[in-house]
Each structure stands twice: as structure tokens, then as C-alpha cells.
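Take a look at chain A:
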Amino acid sequence: MTTSESNNILIAGGTVVDSSGTRQADVHISNGVIVDALDGDPDITIDAAGLTVSPGFVDLHSHLREPGKEEAETIETGSRAAALGGYTAVVAMPNTDPTQDCVSVVDFVRRQGQIAGLCDVHPSASITVGRAGEQLTPFAELADAGVRLFTDDGNGVQDPLLMRRAFEYAKGLDVTMAQHCEVERLTGGAVMHEGDCCSRLGLPGWPSLAEELMVHRDIELVRLTGAPAHFLHLSTQKSVALVRAAKADGLPITAEATPHHISLTDELLASYSALYKVNPPLRTMDDVTSVRDGLRDGTIDAIATDHAPHVSETKEQPLDLAPPGMLGLETALGVAIAHLGDMELADIVACLSWKPAAIAGLGSVHGRDVVPGEPANLTVFDAAEEWEVVPAHLASKSRNTPFVGVPLIGKVKHTVLNGILTVRDGSATR
Partner candidate 1 sequence: MSQDRAPKAVLGPEDVRRATTRMAHEIIERNQGLDGVVLVGIQTGGVWLAEALGAEINRIDADVVDDIPVGSIDASLYRDDIGLRPVSPGSVSNVTFEIDDAVIVLVDDVLYTGRTVRAALDALGDYGRPRAVQLAVLVDRGHRELPIRPDYVGKNLPTSTDESVSVTVDGVVIA
Partner candidate 2 sequence: MKRSLLSISELGSDGVQRILDLADTMAEVSRRPNPKVPALRGKTVCSVFFEDSTRTRLSFETAAKRLSADTMTFAVSQSSLSKGESLRDTIETIAAMGVDAFVIRHSSTGAPWLVDGWTKASVVNAGDGWHAHPTQALLDMYTVRTALNRPEGFDGLRVAIVGDIKHSRVARSTTAAFKAMGAHVTWVAPTTLMPPVVDEAVTDRLDDVIGTDGEGVDILYMLRMQNERMTEALVPNLREYTNRFGLTPARAARLAPHTLVMHPGPVNRGVEIAVDLSELPGAVINQQVTNGISVRMAVLYDLLSANPDPTSDIEITEAVAAARTEQP
């Protein structure tokens, strides 16, 4: 057994932040569980003076690319990136090849995550077979295999009838439909946000309306069917307002926002670099402000990375030819603290940990309060450290981060998964 897998760990002198509040406390871990005190000396002592100790982060939205695009990321490299970002659990998006639309593929993804052992990898599954938008996947079989989130992410379900059936059929299965909101008839060929920058650059625009129409449609379908919905990567002012109103009506709706939609704007596309191409696109400062407000007032529940690795060759292409997506797992905390400066740290951590854990159906294992008896899934980070990302130092197999040169605040030092250090002193242990 290596030292990182030792049984008894003491995290000493840190500030614990969890859903119950903030306090100074030592944390004792024995055999994967938080305990009152250790029997004997700890095998490992972590000096957490000046650091924050929180429940492990949970990402609702990671593209780990395996199976199908292992040249961009594998479940192992993606898990390592996640661990370095402070994550103890990630939800793997189903737009793999083959699609995560049946139990065998879902099981494969979960097993690869277990083999890597860096992070709990929870596969989501697609709403429709092959994400083709035509036929529902076997929700019940997949739910039995542990799937809680269903999404055709990368695409929204275009057909309103099919989506109505999905909500209706999902009822009672304890699963959540997670929608990528984009009316594709309005975004054909779109490269970036429709606005003055796209007008100047002569690029086909992705209008905010295309997102908002589908947010509105699904809110009404939730109202009609009573089935829960989760909105992926909200990006526009009006989307946030629609969700705020729906929540006020008491509808079972949750939502997430990405680090890039709270920090970057469409003007970056004027660099012609496809690093800034993402779907939904980077929008205006007004939208960024609205999304931040949504996180602040709880309209948006979670910060989710939409971690989307792509090999350099594809991102070196011109804007319209390059695929959308950017890395997120290793920079999420740094972006969140840097750009949500007026939020309480505990509220930011809530958006990274226990709130997404609940949405993913992982609330019994992840995002738990840091108290004796709970599983030791923890993140230890320096909430004040300023740093800059160096692409070559990333654990991800890909390098497509848009945050080079962007000051980040908050760096993960240690990550504990089931009582085992997956990250120690900022380095992955395996």
C-alpha cells in the first residue's frame, strides 16, 4: 500500500466549509470515513493551516471522450484532471461513440472510472437513441444501472412531442431530464453569439433566442407533466429570468452555469482563435452579469464545467471548422472565486459541491457535511492563491483552455476520495 492509500489521515488546522456553515476544525479520516478521532498516530498529516476544507466537488457536466475520442481525453486522464480540480465525482456526458444510450456502454464508463480510481465517474445517458432525437432510450433499465441524469447534450431534443413523452415517461423513475437548450433551426452554421461582434466578423450568429425558446418550452413541459428538469449551461440574461420565474412557481427545476459563461465574452472571438468557440457560445457582458446574478440568488444551482477536450489540431482550425468546447475541470474553482468575488465562499462551494451532488443523485455519498460518520470525499484548497494556468502542465490530454493569461484565484491542494488522497500538494497521486 502506498502512503497515499494509508488508512489514517489527519487534516489539521483548516477552515471547514460545508452546508452547515464555516468553522475551524481538524478532520480525522480512517478507512474512508470521517471519524471523531484516530486510533493512534495518523499515517499522513496534512497541514491545512490557511486552507479551506470542503466536501469534494461534483461536476454535473464532463465530456470524458471515452469511448470514441481517446485521442482527446480518456476516462483516466479526465479523472485525473477532475481530481486536480478538487472533484470527487463527475457526471460523464453521453455523447461518446458509441453513445451512452444502453446499459453496456454506461457500465463500461463506470468501470473505467473505477479502474482509474481518481474520481467517481457517474455516467449519464442520452434521452434518445444515438442522440438522434427520434427514439427514447430505455430509461428504466438505465436507471437500474445507476443513471440519474439523461441528456442529449451537444444537442437539445428538438421535437416537442418527443420531449413531452420523455418527461412523461421519466415520471416516477427518479431520473432527471437535463436539457441542452438550443433550437437548431435558429443556429444553423452558428459559430458565435449573435451580436455586434459576430456582425463585424461576418460569422453566422447563435441568437440568445435559440436557447430561451427551449428553456421556455421545457419549463412549460415541466409544468404540464410534473417531471423534473435540469437546464445545462445557461448562458443568456432571459434564460436566467425564465428559470427564476419557474422556480418561483415552485416547479421542480434546477440549472447550472459554466465557469466560462461567468468570465468570458464574445469579444474574445475577434482573436479568431477557436479556443473561444463553445456551445452555447460566449455571450455579452450583460449575459455574464445575469448568469453571475443567477448563481448569487440561487436561480442557478450549480457551477458545471462542460469540460470538453479537443486535440490541438482540431482547435487550430478556423472558427467555423473547429469543434466547440473548452477545458474546465482544472480551472473551475479558480475561475469561480476570481469571478464571483462578492459571493460568500460557502455559497460558491455549495455551487461546486453539495448542490450539484443532489442534482446528480449523489447526495448520499458526495457533498456531505464534513462530520464524523460521513464518507471522506473532501477537497482542500487555498481560496486566496492567485495563479495562472499553463496548458502544458494540465493533466487533461488536451490543451484547449481559454483561461491562459486570465488571473485565477483559488487553487486545489489536496483531494480525498473515499479516504484516499488522489491529489496531494497539488499533484495527482496516481
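Just so we're on the same page, a residue touches a chain if its C-beta (ideal position, glycine included) is under 8 Å from a C-beta of that chain, and two chains touch if they have at least 3 such contacts; residues count from 1.
Quick note on selection: all candidates are chains of the complex that A comes from, given by their letters.
None of these values were measured; they are calculated from a predicted model.
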Touching candidate for chain A, same complex, options 1 or 2: 2
Sites on chain A touched by candidate 2 in the complex: 191, 194-196, 198-203, 205, 207, 272, 313, 316-321
